[in-house]
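The complex appears here without one of its protein chains, the remainder shown in place.
A, B and C label the chains in the order they appear, each numbered from 1.
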Amino acid sequence: MAELKPFVRKINYYETDQMHIVHHSNYVRFFEEARLDIMDQYGYDYRKIEEMGIIIPVLYVKADFKKPARYGDTIEIVAKLIKIKGLKFAYSYEIYNQETKELLVTGESGHAFLDKDLKPVRLKKDYPELYEFMQMAAKDCE
Amino acid sequence: MAELKPFVRKINYYETDQMHIVHHSNYVRFFEEARLDIMDQYGYDYRKIEEMGIIIPVLYVKADFKKPARYGDTIEIVAKLIKIKGLKFAYSYEIYNQETKELLVTGESGHAFLDKDLKPVRLKKDYPELYEFMQMAAKDCE
Amino acid sequence: MAELKPFVRKINYYETDQMHIVHHSNYVRFFEEARLDIMDQYGYDYRKIEEMGIIIPVLYVKADFKKPARYGDTIEIVAKLIKIKGLKFAYSYEIYNQETKELLVTGESGHAFLDKDLKPVRLKKDYPELYEFMQMAAKDCE
Partner (left out) sequence: MAELKPFVRKINYYETDQMHIVHHSNYVRFFEEARLDIMDQYGYDYRKIEEMGIIIPVLYVKADFKKPARYGDTIEIVAKLIKIKGLKFAYSYEIYNQETKELLVTGESGHAFLDKDLKPVRLKKDYPELYEFMQMAAKDCE
């Protein structure tokens, strides 16, 4: 598989709070940006997945805030698929200050393939191509 | 029609930015909160409207920021239906600091009744009850 | 200590995403709303704490999403101070659908008392009253 590129973005003014740092809830949004970017790099644009009738909600998220990002900083997010089991999978995240290379935030999120009524999909039977992809991706995680 | 109550809410910490005031984009969200609350007071919970197959997107919004609201302030929002014409209507807004009674923000937003593909609905033909309600509400606006 | 009341709030339209459920990042914001409300019930309005020169950033957060909240739902958030050690403390959260009583989300967050330059404060020496309060609150956690 081609090498994956980290996701890079600037911090917006509206993402700060009156502590003069990024409000912590926004890092959960940055995780999502990086995760969807990685899926796109894998060839699975999430728009296509939803068009197939699948949604991928978040089952859990956790984040450790080590150092703050501030307005105007550029951050680099390294997202990795770390676990795949059946319909479930997990991503890990590391957010760096691009300039100083300091590690700012680490995190993890868990997900599942569901249909639009939030019921499990039969991935192998109904979406064999996506199933194959996940099997292949699972090997990369081992 | 029974008298409408202003919409009251506190300012959340995550709604501030590093100017130590509410980020201006949030007032557009507060307008929405007050508008949907008023529709609910009118007996038209917006959830029911979407279940009928109608959506009510925003056509325009404007806001004048006179004084800032800050974390911990309680604000009072007076929303009024000010124009109805065919499928379109508009609301005006006044946001007050509940304690000091100062006027903080004024604004206006325009809307239309559309179907889920963003096409105009035939209100009179397909939703006669809602049409009647809008005719009645239009009289209040005159 | 007087009994603490759960924090109650409605879900706003702008808090949904195109999955037709609350975007998961918002629960982290709801945790903050409930935590600051509890501190207020304890008699420590967070505005006063910042005026004393202290900020309380978030060190970590985690959340498990069991069932979705949707636009128009009313949620009830039970926040509890669960650990206090030196300058650090943690809160747990349970979010319920007020109508159905279903448990939707559980979570936890960790915090520290810092000064505005993000350095540890000397709580016992410089803020004896707040230190006393935390000692007392720590007993409740045991």
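As a convention for this text, a residue touches a chain if its C-beta (ideal position, glycine included) is under 8 Å from a C-beta of that chain, and two chains touch if they have at least 3 such contacts.
Note that the coordinates shown come from a computational prediction; the quantities given were computed from them, not determined experimentally.
From the set B:4, B:61 or B:138, the residue in touch with the chain omitted from the display is B:61, counting the whole complex.
Contact with the omitted chain, checked across A:21, A:36 or A:87, is made by A:36.
Residues 13-14, 16-20, 23, 25, 71 are the ones on subunit C that touch the missing chain.
Against the chain not displayed here, subunit B makes contact via residues 18-19, 21, 24-26, 28-29, 32, 50, 55, 57-65, 68, 118. In the full complex, subunit A touches the omitted chain through residues 12-14, 29, 32-33, 36, 45-47, 71-72.
The rule is simple: only the chains that are shown with their structure count from here on.
With centres defined as mean CA coordinates, subunit C is found 25 Å away from subunit A. Once the centre of each chain is set as its mean CA position, subunit B and subunit C turn out to be 29 Å apart. Counting partners per residue, subunit B has 13-14, 71 as the residues that reach two or more other chains.
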